[in-house]
Structure formats: structure tokens, C-alpha cells
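Of the protein chains in this complex, one is absent; all others appear in place.
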Amino acid sequence: MWKTTIRPAFSDLDAFVHVNNCRLPVWFELGREPFFELFTPDLDENIVNMPLIVARITVDYLAQMVFGHDVTVQTYVKKIGRTSITVHQEAYQRGKLSAKGECVMVHFDYDAEKAAPIPPDIAEKMRKHLIDPDNPNLKPRSGRFPAAG
Amino acid sequence: MWKTTIRPAFSDLDAFVHVNNCRLPVWFELGREPFFELFTPDLDENIVNMPLIVARITVDYLAQMVFGHDVTVQTYVKKIGRTSITVHQEAYQRGKLSAKGECVMVHFDYDAEKAAPIPPDIAEKMRKHLIDPDNPNLKPRSGRFPAAG
Amino acid sequence: MWKTTIRPAFSDLDAFVHVNNCRLPVWFELGREPFFELFTPDLDENIVNMPLIVARITVDYLAQMVFGHDVTVQTYVKKIGRTSITVHQEAYQRGKLSAKGECVMVHFDYDAEKAAPIPPDIAEKMRKHLIDPDNPNLKPRSGRFPAAG
Partner (left out) sequence: MWKTTIRPAFSDLDAFVHVNNCRLPVWFELGREPFFELFTPDLDENIVNMPLIVARITVDYLAQMVFGHDVTVQTYVKKIGRTSITVHQEAYQRGKLSAKGECVMVHFDYDAEKAAPIPPDIAEKMRKHLIDPDNPNLKPRSGRFPAAG
């Protein structure tokens, strides 16, 4: 599991005085930076060669997030496929799970213009970050919908 | 179905020279503005009272989007629940379906702090925008993942 | 003068229920797209070769902007230098001047890594968009500061 700490900006709030829902995909993308590093050393020079593309995101909004308190994003590997990685992510503020999400990233070969197998050595490194299959946040949420601005 | 036209900004691009994946939730939120108007007349004065909160979003990235061409977002009602609405959205650029997504919005009673039934007259108006159940984009995508920046 | 119309998004608002001040630089950048086109035809393919870089921006916030009403950005050429262009921009909502700004863009030669002279034919085209020197918005604002979120 990787941890990323984010300071909500004033401009991240919306008219409901909570963090706008559209900021979560940005924060979860920040939390996936360790994957970029696994595939592409020297990111500052080589970020354009980073071979992961986003195929799908899902975000569940579980509680309002406010200004003035850091948000911690926890990022886990949920599944390592042949050419894709499914990531599970959780955002906490003041100790409370406030959003969770999944992201499917595809390892892409830009020259061949198609998905490419994930190198075994990188898969091995990612396996150390596999989520505990009993993590209760992996379950779909119940029918009760909490608030999200 | 509602249509919204969006002009990609230079700052919407990322290092892959395509629209960054995190912009789609913003554009789909722009496409859901007609729901805000159904629930809250005079949005400019009353936006803080708008009673819809976002419980869940999903975005599937199907093709790269580029600078210099308008994007059209089409927004459909997929399901009207007792207290929630499921929305289906499609983003087209140069005639090509480039992203699709779902959003669950909950009708929320801020005083009672819980979900509230959707008023029948608003449900009636939304029914005119129900998606054709044969719309092929309702199906989950196939296993082949196309590119998304 | 060029005109660009922008629909404020819900996520453009901040906790003061007005458009967040940080959105104006994005909207003014949208308004400068005609300059990109003057220097780089076929922007969708060639945007990475667009040779204008931003050296300086200034924004004066004159009135609050709200949700639910389009914003019109008017973009003028203020000054054409040897290697730089100074742009004057105005944002109107409901007919009221709500923000104004300047931007200095430099014509840059990426190979030589230095500023490059503006081609005479492009300068000629830009001259058609020179601001009237009597435009009252060119003056520095008075000491009274109006509101900006």
C-alpha cells in the first residue's frame, strides 16, 4: 500500500463548501504516481514515455471532505492482469473513509498501438502492494447513499 | 437526452498531448446541469440549495480526445429510483464516442440529513430523457482497452 | 477582438458560491486560442509545436461571477513587440465587466532555446485586433476594490 497526503486547496471546494467530487479523480491520480515510477524511472525527464493509460475509473463518495484538514490517499493493487492493473484507492480525512475508487490502467505499447504484457519483474514488485482480500472497503457499498458535494 | 458542447482548453491537455482523463468528470458534471435546473429554478441565486449530491461516478475511456475540436456530451436518464437517479453520459469528438460514464445522484434533504423521495412531477419530466434500452453504449465494454491519457 | 463564450461549471464555483478566482487564468487562456491558430495551423496535430509561451499574467477581479450564466471573454492585442505580444482581455457576465487581465506571450524558438522575432505576416494579422487606445478598461483600476471570490 502506498500513502499520499493532499492538502485541499480553497479552489477545491465548491458551492456546498465541501471538496468538489471532481477533485477525487485528480487526487487518486496523484496516489497512483508510484505505478508511474515502477514503469518509468526518471519521471521528470521521461514522463511522456510512461506506458500506462487509464481505461476506467470509479469513485464512490462516502462522506463530505472539508477545507483545513489533510486528506490521505491509500493505494492498493487489486488485480494484476496480463496487460492491465486494477487499483483500489481510499481517501481518508480526519480518520474517516470519505471516498473509495477503482482504476483500471492498461500497459500500452505506443509504437504497436496496442496493450502490452506487464513485465514480470514489475508485476513482482506490485504484488507487494496487493490488497488484503478481506479489506471491507472492497465490497460494494450498501444501498444507503451518504452525501457528496 | 440533453446535449452540451465543450471546447477543450489548452490546460485540459496533459503530457500525452490528449485531454487528461480527470477532465471527463468535470465535463460530465457540466452535462448534468439540466438536472440541477429541474430541481432548482433560478440556479444563479439558489445553487446552494440544489438538493442533488453525487454518490458514484464511473468513466470508461474509449478514445483519445485532442485539442482544437469541440466535444459533445450527451446525457440520458438510465434509471429513476425512489431517491436516486442513475445517469448515462457519452462524450463525442469528431463523431467518435470517446468516453462514456455513469453517475448516481441522490436527492438529499439537507435538514433531515438523509435521502429524500424524488418528487413525482420531476420524475415525470426526467422520464422524457430516458435512454433507449437498446442503446449499445449501455453494454459493458469488451475486453480490449483502447487508449486514454 | 476575438470573443469566446464559456459556461461556468459547478466545479468552477468555490465556497463563496462565486466563480473561483483561479478559473479566470484558464478562461483567459481559452480566449487566447486564436493566437495559437495564427502561429500553428492544424492545432489538433501540432499543438506541441505551438511556439508561444506565457511570460506573465495579470488579472483584476472587478465583480463576482455566478453559476448559470455564460461568460464572454473578449481578447485584444495591446502591443506587438519584437518577440512578444501583450494581450488585453475582458470577461463579461450579464453585460457587466467582471474581470480584466493582461498576458505577455513570447514567441519562442525551442531549438535555439530563446525568444524569436514575430513573423511580419502574423504581426500584420494581429494588428487587426489591436485594442482602441481609448478603451477605458486599459486604465489601471481605481483604489476601490470590489469583491472577488
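We just call them A, B and C in the order they show up, numbering each chain from 1.
Keep in mind that, in the parts below, a contact is a pair of C-beta atoms (placed from the backbone, for glycine too) under 8 Å apart; a residue touches a chain by one contact, two chains touch by 3 or more.
Because the structure is predicted, anything quoted here is derived from the model rather than measured.
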>> Based on the whole assembly, the unshown chain contacts which displayed chains?
In response: A, B, C
> Per the definition of touch given earlier, which of A:33, A:109 or A:124 contacts the omitted chain?
Replying inline: A:33
>> Suppose we count only contacts with the excluded chain; which residues of chain B make the list?
In response: 10-11, 13-15, 17, 20-23, 67
> Taking the full complex into account, what residues of chain C touch the chain not shown?
Replying inline: 15-16, 21-22, 25-26, 29, 47-48, 53-61, 83-84, 104, 106, 108, 113, 115, 141, 144-149
>> In the complete complex, the non-displayed chain touches which residues of chain A?
In response: 4, 7, 9-11, 13, 17, 26, 29-30, 33, 36, 42-44, 47-48, 66-69
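The criterion applied here is as follows: only the chains that are shown with their structure count from here on.
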>> Centre to centre, using CA atoms, which chain is the farthest one from chain C?
In response: A
> How many Å are there between the centre of chain A and the centre of chain C, using C-alpha atoms for each centre?
Replying inline: 34
> Per the centroid of Cα atoms for each chain, what is the distance between chain A and chain B, given in Å?
Replying inline: 21
> Of all residues in chain C, which are in touch with two or more distinct other chains?
Replying inline: 10-11, 13, 17, 67
